[in-house]
Structures are given as C-alpha cells and as structure tokens.
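Now for chain A:
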Amino acid sequence: MTARGYGLFALMALALACVGAFQSWQLAITILNMSLISAIMALGVNMQWGYAGLFNVGVMGFTAVGGLAVVLIAQPPVPEAWAAGGASALLGLMLGVASILAAVVVYKRLPKGRLRGLAIIGVLVAGYLVTSAVFGPATKAIEAVNPASEGYLGGLGLPVVLAWPVGALFAAGVAWVVGKVSLGLRSDYLAIATLGISEIVIAVLKFEGWMSRGVNNVSGIDRPVTRPVELQAAPWVQSLAETLGWSVSQTASVVSGLGYAGLFALVLAVLIWLSERAWNSPWGRMMRAIRDNEVSARAMGKNVTQRHLAIFVLGSAVCGLAGAMMVSMDGQLTPGSYEPLRFTFLIWVMVIVGGSGNNWGAVLGGFVIWFLWVQVEPAGRWFMELVTSGMADGSDLKAHLLSSASYMRLLTMGVALLLMLRFAPRGLIPER
Partner candidate 1 sequence: MAEPFLIGDAMSGGYGGADILHSCTIAVEKGEIAVIVGPNGAGKSTAMKAVFGMLKLREGAVRLAGEDITALTPQARVAKGMGFVPQTSNIFPSMTVEENLEMGAFIRRDNIRTTMEQVYALFPILRDKRGQAAGELSGGQRQQVAVGRALMTQPKVLMLDEPTAGVSPIVMDELFDRIIEIARTGISILMVEQNARQALEIADKGYVLVQGANRYTDTGAALLADPDVRKSFLGG
Partner candidate 2 sequence: MEFLNAFISLSNFMLIPALAYGSQLALGALGITLIYSILRFAHFAHGDTMALGTAAVIGGTFALQGAGISIAPLPTALLAIPLGVVAMVIYLLAADRLVYRYYRRVRAKPMIFVMASLGVMFVTNGITRLFMGVGETRFEDGARFVFSVRDFREFTGLAEGLALRNAQAITIITALVVMVALFWFLNRTRAGKSMRAYSDNEDLALLSGINPERVVTITWVITGILLVLAGTLYGLDKGFRAFNYFQLLLPMFAAAILGGLGNPLGAIVGAYVVALAEMGVTFAWRRVASYLLPDGIEPSGMVQLLPVDYKFAVTFMILVIVLLFRPTGIFKGKVL
C-alpha cells in the first residue's frame, strides 16, 4: 500500500473515532461491523471484476445463499415438520436433480438433432411432473405446521460459526452452476444473466417457505457472540462499566460489538492476506493478462474458461461468507430485504470508488461507502436545516423542504459519490 493508502485508512479511522466521540461508541461500532462485512463483500466482487473483468451483478444472490446457510446450519430442526413431509420433500428434491442429470446424460449421449431435443424435453417434462407430484404436497404439509412461527424444516442445530464456511460453500456451489451456464457471456450480457439468476435465487428463498420460511422471515437465530442483554448481567462487564464511567447497557453493547468486530476483522485479515499474496504472484499476473485480452491469453496457453470459473466461484464464495456473517450478526434472515440496489449495486460502488483491481482499495471502499450510506442521513437533514435557516418561520417552502429532509439521504449519497469519483476517478486507492 502507498502512503496515500495509509493516509486514507487513517482518515477513515479518524472518521469512525469522531462518530464515537461526538455521536456514540455504540454507533461507531455498529458502523464498523457492517463496514467489515461490506469490505469482505467488496473483496469478493473485486476478485471477479478487478482481477478477471467478470461483470457479476448477482452479488445479491450469493449473499442471500450464504445467509440461508446460517438458517440451515444453526436453527434447531422442527421435528413436526420433518414428520409431516421432510422425507418426501427431500425425495422430491432428489428427483428434481435426477431429472436434470438425466437430461444432461441424454444431451451427452444422443447425437445432435431433433431426436435429442425431443428426448431432452421429454425427460424434463416427465421429471417435472414426477417431482412436483412428490414435492408439492410435501411442502404444503410442511408449511402447514404451525405457520405463524414455524412452517419450515428448520436447520441442523449446529454451532453458528460453522455456518460461515458453509455459507461460502453454498455460494461457491451455486456460483459453479451459474458459472458453468453463463460464463460464456461477455460483459453486460454476463451482467444481466447473473442479475437474473440472483433474482431467481431470491424468488426461491421467498417462495420456498418449507426451507426458508419465505417472506415470513426467520428470526432469533443463534449468535456467535453473547448478546448485550446477557452481557449486562455479567459481573466483569458491570465492573468494566464502572471503571469506564459508562452505563452498563452501553458497555455491554460496545463489548458485544467489539466481539463481532474481532471475529470479522480476523476473517478480513486472512482474506486480504490471501488475496494480496495471490494478486502479487504469477497467478495475479495471469489473471491480469486474461482480463486485458482473453484471445491473446488463450493463445499463450492459459485456460481462460477454467480460470474464469475458478475466480467466479472464489469471489462468490467470499460474498457468500459475508452474507452468512451478516445474517448471523443480525440474527435473522429476511428474504424480502434482498434488493439489487443494496446488495449488488452498492457493493459495486464500494469496489469502484475504492479502486478496482486493488484489494486495499476495495476494502477502503467498503468502509467509506458504508459509512456514507449510514451517515448521509443526518448530513442531509443538517444540510436542509442549514438551507432553510434563513427562511421565514412558517413559510410554506420551509415547511415543505423540512418535511422532505428524508429525501436528502439519497441525494447526499449521490453528491458524495459524484465528488469522490470526480476527484479520484480511478478509485481512492487505484490499481498501480
């Protein structure tokens, strides 16, 4: 990293410290924790875009898949639901997979031609019918089990930290399939395909209630760090509060938040070490070559397709990991909240503003953009108050402007984004 980089990170730390000093330490840590997660997501996207030039606009889908892993790993199983239809739901799933595999076998075995097309369609239709005959009733039965608070199969009831690597694996698995299907597409076409697939993933999460409770959300998921409410009772926290002269609840929140921050920072540190080392090795040189000119890289003996798939899977796994971390911090999975603007485009903004092709840039971007995303709201209000301060009290315009202050949030975000892009068009810490 350059001096400029260190300087910018120092500034970022200063900004967080100011939040702590002038607003509150709880807020500073809330922002810090989500910034760490955002930084990890940005690292994942940077691997795909910055290293390989893959335009993945399906980040949302991979994050959500990672989140689902938390539910499936950490939630306690629902025995009634398993009894009601667990076995047949699984059977249904397997039938579905089997029919797809059968179609693939048909595709590989039969010669090209009309017969093959018809055979594939036949296999798929038959598979669909059989699958839905088994699967449909099973899921209905599961969803009917205590729908207000359960209505799904639950998870395995394992420790929640285990869900993080599993989240990464889930995302990697989905990415492998997605990559196999769509990596032949270039730039914007890949973008829209991945966007589409991520929408499909969210649709599945929303509608397959037997698995994720759908739009009814899963809440109260186990946490990797003791919750502040429980910490408040701990004697050492109380004595710490006394030493600091803080309230117990504040101390507990800060301690719990720092616990997450430690875990997340550890993950981030490992990831960035791996990324930096890879990026500065012949592997990184090869990836840059592939990004610059695929045709030429192929002619120089690099298996572009395979490398693309690998980096796509790797980057998506990192996004999935971040998604799992986020869900386990929130303690809930809300499929309805996965929106492209928040979970895809915002991450892209982080990567580009931070400096694509530079790991530290992406990390800094994650911090800066998340900080802004949260803090532009008071800034916008403050600005509105400033603007209207000169106006006569009770004037209609003033009233209108003040009541519209909430819309300053995105407006301020836009202005901040434009300013940063203007003064650092290649990113805050650009690729060398």
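Throughout what follows, a contact is a pair of C-beta atoms (placed from the backbone, for glycine too) under 8 Å apart; a residue touches a chain by one contact, two chains touch by 3 or more; residues count from 1.
In picking the candidates, the idea was that all candidates are chains of the complex that A comes from, given by their letters.
Here the structure is a predicted model, which is why all the values come from computation and not from measurement.
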| item | value |
| --- | --- |
| Neighbour of chain A by the touch rule, complex-wide, chosen among 1 or 2 | 2 |
| Residues of chain A touching candidate 2 in the complex | 49, 181-182, 184-189, 191-193, 195-197, 199-200, 203-204, 207, 340, 345, 348-349, 352-353, 356, 401, 404, 407-415, 417-418, 421-422, 425-426 |
